[in-house]
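Of the protein chains in this complex, all but one are displayed in their positions.
Which chain is which? They are A, B and C, in the order written, and residues in each are numbered from 1.
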Amino acid sequence: MMQSDIYNVNVGPIHPSTHGGLHAEAVMDGEIIQDVIVHLGYVHRSVEKIAESKTYQQFVPYTARLDYLATNLPVLGYCQAVEKLLGIEVPERAEYIRIIMAELSRIASHQIAISATGIDLGATTGLMYGMRDRERIMNIFEMTGGQRLLSSYIRIGGVGADIPDEFIPAVQSFVNDIPKMMDEYNGLMTGNEIWEARMKGVGILSKEDAVKYGVTGPNLRASGIAYDIRKAEPYGIYDRFDFDIPARSGGDSLDRWNIRIEELGESGRIIQQALDNLPEGEVKAKIPKVLKAEAGTEVYHRIESAKGELGYYIVSDGGNKPYRLHVRAPSFINLMVLPLVCRGGVFQDLITNIATLDPILGESDR
Amino acid sequence: MVLETKNDQLNDVEELAGNNILVTTFEKLWNWGRSWSFWPLNYGCNCCPIEVMAAGAGRFDQARFGYEVVRAVPRQADLLTVAGPITLKMKPAIERVWAQMPEPKWVIAMGNCAVSGGPFKDGYSVLPGVDSIIPVDVYIPGCPVRPEALFHGMLELKKKVQQGEYRRS
Amino acid sequence: MEHLFTNLATALTGWMITLGLSPVWADVILLLVKWIIIITIITLNIIILIWLERKVSAFFQERLGPNRLGPFGIFQTIADAIKLLTKEDIVPSAADKLIFKTAPMFFIVVAVMLYTVIPMGQGMEVINLNIGLLFFISMGSLSTIALLMAGWGSDNKWSLMGAVRSVAQMISYEIPLAFSLLGVVMISGSLNLQDIVAAQDNIWFVILQPIAFLTYFIAATAELNRGPFDMPEAEQELTGGAYTEYTGMRWALFFLAEYTNLVAVSALMATVFLGGWQGPWLPSWLWIIIKTYGVILVFFWVKWTFPRIRMDHLMSFSWKVLVPVSLGNILLTGAGIYFCQWMGWC
Partner (left out) sequence: MNGQGLIKGLGITLKHFFQKEITEQYPDVMPELATRFRGCLQFEFEKCIACGICVNSCPNNVLSFETEKSENSKKKKLLSYTIDFQYCMFCNLCVEGCPKDCLHFDHDFELSTFSRDDIKRVYLRPAEMDEEKEADAAPVQDEQESKEQKQIDAMLKALQKNPQKILAKMLEQEEDIGILSELMQSNEKTAGKIAELLVKDKEKAAKVAAGFVTKEKKNRLQAEKGGEE
């Protein structure tokens, strides 16, 4: 028999396909991956520690910098956690606006996932089409929050300001075009034989393993468990909307990819309903300038972010700053299955798996 | 092929310039070529790389300036776009990538994280700006930087290169 | 117009003989002149091609592409070339220096050699070899060695992986490439490219040999290391593949050689399947340019649409699909020729 020669290849931390600062050390035998050692911490910016020195309001902009692809989702989670801690009621109109912004963020995040998978697998044109459609969401963010990417529009107690007049037509036309976009991504990439060959049966994550590792979000749903916090434990006003949770059973890369495309459509449905029922009224609750929670109170609030279950655990010691803040980052936990799904595959599967697991290192390393 | 890789050599070239017109003409030609062809190596770990991606995509199109040949390898890159905070763990990687790039090479610090540590300046694991480890040519403040602002930074760098300013510490 | 270049060549030879040179020496000098012309054509072609690829890819992606330097950004490649010329030349200390340095030169020389036999018009070629097609295929396969040299000499894991991949890929696709051309050779009965062009007087071989045309196109894409078969470079995976450690002009030589190969292979495709320089109204040398560029545009189109194929699929596709199909095509062609002869049609 041939003697096997094991060698290690360092993918990252500076590598075009590692979505930021991921360092995956592949233990290879020829082109076959024996194991993957995931090195984390290259983007560790000590956000949780910084939170302890900022007031509740001051920490809001930092949360956007955790998952910067779906900007409004981590902000929404944090604001809702603080509102839960302090018992703040959010006005009806603000709730609806928040839903629209959150779902737009989810679409933006999935579009980045789609584009990045495209370029990681060598389909550069896929990247361009995904980014082109995402620019329309960026325009909507800019008109509401003033910034393209990190708009910090959602605030504790509501949203920063009321929506401008041009907001509703822009969102409406975007929602109308979502099916067209999905067709285009499917036509260019999903239906392509090369694409299918690279994704089908690659990086299979079984139902049991997914549960064992605590994987959440689209990756879990691709493994066959239709679990979504928006349905399982509705936060905000998600219980008022009618939408489906797409789920697949294979658990391979193609399923993870398909789930993300299908979720674009579901998010579109939610936005449509929110637009139709948008009430008039205030957009921000009247809250004191200095927010203080009672000493010893703690709260855990979780939302369905674009990557999975995003949770905030806040402990208060009575001051205007959190005593301890912990973020349950979905990317961190989803990334842990990377060695599991890569073993036995060829080197190119590592790239496919990183792309379809869609980790965000800013959130994972914090 | 004459190559001025060090400062003292550059000074020699400048001295020569007084006597020899050819050298200055070539210098101008080279600077012209270099300034129109920054091939970037993008380092990024935060929000700004997403804007770098957007800058390359259809709406903004970095290719108009000829700067779209994004290299994955430092050996073929001219411009290191640092877009993100430099953590203590990332520092050696950045230093190594910078050392691997061939001269002449430039650095753009894109976004407040790269300029100064930005939002995370209070963090225990973040360096106060990329200029604490490598020399930076253009600083682009912003959080995150708009693609147009990135272009503005690159065009500023182009002006700088065309004027023949080339400093290395 | 038609005989512009051939007349020029005859006039040049005649002029040299009147100067007192023996006809043998005049031929040798003419050969040199032809080489210089070839190299000029290659350089010009590459400058246009790189610009064209950037423009075409931009249009596929709803972008504009380079448009600021000169009209439609046509001088962009020149600026890039000037920059690459003046970059620092790094040879890694751990590299096998001789192999590292010679690899790019070897690559480009092999690529330029391909042009020797391509008929660029009626009676326009550097050497009219009677085994032209064989020469082309054998020269084309030599570039594998250059890539292996680059990968080995760099002493870098990415480079070696890229090189090993490219060797496996190019050797595997060499076979269907040669087999797909065999059908044409059987019909025309010659390995001389001028003869093959002449044989397409009535009907292009793309109509007689559609399967061979398709297999040739796929195998040629793989031979050229172009997307979706760009394994050796594979930026998103291998960061730069075999070229990872190369800087400045050395890297540019690889790049130039790739484009040179692209033109050569497309020109061969036009010659063998699309009637070569034959065509109405326009002079023959213009026809071959038009056809070659048409083929190149299809190469661009394919590259900027498809994702990259996986290495093991690539190999199995060659051995399990392309080789049997091209062998079947040879059988079919043979049967067809026998049938024709039996019927007395040819």
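Here, a residue touches a chain if its C-beta (ideal position, glycine included) is under 8 Å from a C-beta of that chain, and two chains touch if they have at least 3 such contacts.
Small disclaimer: the values here were computed from a predicted structure and weren't measured.
Engineer: Kindly name the visible chains that come into contact with the excluded chain.
Structural biologist: Within the full complex, the chain left out of view touches A, B, C.
Engineer: Have a look at A:S17, A:Q80, A:Q111 or A:S152 and name the one touching the chain we're not showing.
Structural biologist: Per the contact definition at the top, the residue touching the missing chain is A:S152.
Engineer: Out of A:E48, A:E142 or A:D177, which residue would touch the omitted chain in the full complex?
Structural biologist: Touching the chain that is not displayed is residue A:E142.
Engineer: Please give every residue of chain A in contact with the chain that is not shown.
Structural biologist: These residues of chain A touch the chain that is not shown: 54, 57-62, 125, 129, 132, 139, 142-147, 150, 152, 160-161, 164-165, 184, 187-189, 191-196.
Engineer: Extract the touching residues of chain B with respect to the undisplayed chain.
Structural biologist: Against the missing chain, chain B presents residues 58-61, 64, 112, 115-119, 121-122, 129, 131, 136-143, 146-149, 151-153, 155-156, 160.
Engineer: What residues on chain C make contact with the chain left out of this view?
Structural biologist: Residues 56, 58-64, 301-302, 304-306 of chain C touch the chain that is not shown.
Assume only the chains that are shown with their structure count from here on.
Engineer: Weigh A-C against A-B on C-beta contact pairs and write down the one with more.
Structural biologist: Result: the pair with more contacts is A-B.
Engineer: Farthest chain from chain C, going by the mean of C-alpha atoms per chain?
Structural biologist: So the farthest one, by centre of C-alpha atoms, is A.
Engineer: For chain B versus chain C, what separation do you get between their C-alpha means, in angstrom?
Structural biologist: Measuring from centre to centre gives 36 Å for this pair.
Engineer: Taking each chain's centre as its mean C-alpha position, how far apart are chain A and chain C in Å?
Structural biologist: 45
Engineer: Return the residues of chain A touching two or more other chains; collapse runs of consecutive numbers into ranges.
Structural biologist: Expected reply: 15-16, 128, 132.
Engineer: When you check chain C against every other chain, which residues touch at least two of them?
Structural biologist: Where chain C meets two or more other chains at a single residue, that happens at 61-63, 235-236, 239.
Engineer: For a test of understanding, state which residues of chain B touch chain C in their complex under the given definition.
Structural biologist: 1, 3, 5, 29-30, 32-34, 36-37, 57-58, 61, 63-66, 68-69, 71-73, 75-76, 78, 100, 102-104
Engineer: Could you list, by residue number, the parts of chain A that touch chain B in their complex?
Structural biologist: By the definition above, chain A touches chain B via 13-16, 20-21, 41-47, 49-50, 53, 61-62, 65, 68-69, 112, 115, 127-128, 131-132, 134-135, 138, 147-150, 361-362.
Engineer: Over in the complex, which chain B residues touch chain A? Could you list them?
Structural biologist: On the chain B side, the touching residues are 41, 43-47, 49-51, 53-54, 56-59, 70, 72, 84-85, 87, 89-90, 93-94, 97, 119-120, 122-126, 143-144, 146.
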